[in-house]
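Take this structure, written in structure tokens, and hold onto it; I'll ask about it next.
For this view, one protein chain was removed and the others were kept in their places.
For reference, chains read A and B in written order, and residue numbers begin at 1 within each chain.
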Amino acid sequence: MTRRELVEIGITAAIVAAAAVCALGGLDDVLTFAVTGLALAALARLVGTATEQLGGRLGSGGAGVVQSALGNLPELFVALFALNKGLQDVVQSALVGSVLANSMLVLGLAFTVGGARHGTLRFNPERARLIATLTVLAAAILAMPSLAHAFHTPAARHEQALTLICAGVLLAIFALTLPSFLRGFVGEVHAPPRWSVRLTAVVLGGAAGGAALVSDWFVNALGPAIHTLHMSEDFAGLVIVAIAGNAVENVVGLQLAARNQPDFAISVIMNSSLQVTLALTPAIVFLSLFFSTHLVLTYPVLLAFSLLLAGILGAIVVYDGESNWQEGIVLVGLYVVIAASFWWGT
Amino acid sequence: MTRRELVEIGITAAIVAAAAVCALGGLDDVLTFAVTGLALAALARLVGTATEQLGGRLGSGGAGVVQSALGNLPELFVALFALNKGLQDVVQSALVGSVLANSMLVLGLAFTVGGARHGTLRFNPERARLIATLTVLAAAILAMPSLAHAFHTPAARHEQALTLICAGVLLAIFALTLPSFLRGFVGEVHAPPRWSVRLTAVVLGGAAGGAALVSDWFVNALGPAIHTLHMSEDFAGLVIVAIAGNAVENVVGLQLAARNQPDFAISVIMNSSLQVTLALTPAIVFLSLFFSTHLVLTYPVLLAFSLLLAGILGAIVVYDGESNWQEGIVLVGLYVVIAASFWWGT
Partner (left out) sequence: MTRRELVEIGITAAIVAAAAVCALGGLDDVLTFAVTGLALAALARLVGTATEQLGGRLGSGGAGVVQSALGNLPELFVALFALNKGLQDVVQSALVGSVLANSMLVLGLAFTVGGARHGTLRFNPERARLIATLTVLAAAILAMPSLAHAFHTPAARHEQALTLICAGVLLAIFALTLPSFLRGFVGEVHAPPRWSVRLTAVVLGGAAGGAALVSDWFVNALGPAIHTLHMSEDFAGLVIVAIAGNAVENVVGLQLAARNQPDFAISVIMNSSLQVTLALTPAIVFLSLFFSTHLVLTYPVLLAFSLLLAGILGAIVVYDGESNWQEGIVLVGLYVVIAASFWWGT
């Protein structure tokens, strides 16, 4: 373990401790909300570091499976705890918000940062197109139950059944395409592992356990913080929870774009959207069957539309294998206006 | 006439005879529905074989005109008989369903089959883009009256007038672009004709007459079969009638994809969507003026949306001139979820 990794673990532990103090000491809700959110991001980063060590051991494919499973762990915990508290709106909007934040805000910032530093960014369009095409198709699948509901079709009265069909189809697609995707990941060269299997397991276990604890505190602080800050539940999920839950992918993506690695940056950012759509959302749907609040995929129709738009516009933006900071700025602007549309609560 | 063609005619005649027994003998409705559907597909295939003989005689252009006119004959008969029985919902959803089935299900299956066998399919993007662009524009034209209706604009009270304007514009576009399209059909090399003009005319006449008869039986069995199977009228049209009516294009497209002829496969599949939008739908609108039930183009809004989505996503999928089985599987998944959204009736 390098000095840097030790520092990372130390800082993460300190933030988690601070989060514990806030949450268990009954400190101010907004402060608790902010600190637990930060702790979630730090734990997510630690999970990333530890699975990187698995990469050298399991090969790119195996590490990819573990990373898919663990990388979304904090988001998964937050969603399940929030469902347990009946905050279905937050969960719904956080899932859509992950896609919007990735496809518009983070991609836009990456284009802006990378384009301002390096001029027109040119990347391998084939891979970007494939991810973008799969994302827009998966987004369309995810949006159908909401559209059926919004347009008052007879299926609106069967939202639970349609949700399960939709989630089943998405999970089946995920299961079928996962192997080929993992094999296809190029550019992810893994250094030989420096951690022992035992150390890796301990860190992963600790980070996962910590994420579970912190998610609980985060969700507990969420309700009061929303109330104090006068924002709507939809906005909290769409913007705050979504950005906190994807903090790591977001920061890594921006760093890569700044270092003029647009291929890798776009791959990280857009894959995150695809995973939320294809794996995380249907997984939460099925897991929620064991909870009192079942997650149904009938979003407010503006959310469903924004999801579709994010998919279609994301495809149009990356399709030519080129981007610049002007496209980036307009993407960020679109994200701001969509987020603002959800600011007000009922 | 080759032995194979004789066998084809014999089998078609046998299935039509079986359909006659079911329909006139008052056998079980679902059985009658299935057998008459099969007979329609067999007759459509026979029309295709016979017009192929015309190809060697009239040249690619002339044969194309005849094929355009006759290839959609069974769908046309079914639509007119169904309108005559007041089944407007079935007709509307069958027309949209033809586009959806072609652009999502059949294209997706072709990508899956072809991609699984031959890896990434590469095809000439220019032709595919042109058909896709024309299809999405035509789909947008076709969706406008429904959107005007769904969004309660003043035009909603003039749906018949707006339908006629819309259908008139589509037919005018069809008439203007038809000649250039026919000239442009490359890859359709026609063998010299082996049938005499008389034989061709007899087979075509027989097949067309048979299609008219069988369509009547099919539509008669449709209502009771829908009822017995507890599906909605929309689902019956969108899925069952649409797939039966396009069975031939569908099978041919899949065979071509399996044989690694993605250019020809995509051309057959996507042209079928374009013809339904640009020619068949407006033709039925005008013909329906002579019936008691006039076809108006104000679909349920979810149908109109699905049509638009099919157009836009179809364009995104084929635009890069590449496809693989992952894209294929997600397209099929999207079709399944859209179809499921229409399963329930009022």
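Just so we're on the same page, a contact is a pair of C-beta atoms (placed from the backbone, for glycine too) under 8 Å apart; a residue touches a chain by one contact, two chains touch by 3 or more.
Just so we're clear, the structure is a prediction, and the values are computed from it rather than from any experiment.
Touching the missing chain, out of A:176, A:258 or A:316, is residue A:316. Within the whole complex, the absent chain has one touching residue among B:13, B:144, B:208 or B:258, and that is B:144.
In the complete complex, the hidden chain is touched by one of B:173, B:257 or B:280, namely B:173.
Residue-level contact of chain B with the missing chain is found at 125-126, 129-130, 132-134, 136-138, 140-141, 144-145, 147-148, 151, 153-155, 157-158, 162, 165-166, 169-170, 172-173, 176-177, 180-181, 308, 312, 315, 319. One chain of the complex is left out; on chain A, the residues touching it are 150, 232, 300-302, 305, 309, 312-313, 316-317, 319-320, 322, 324, 326-327, 329-331, 333-334, 336-338, 340-346.
As a working rule, only the chains that are shown with their structure count from here on.
Our note on geometry: chain A versus chain B, Cα centroid distance of 40 Å, whole angstroms.
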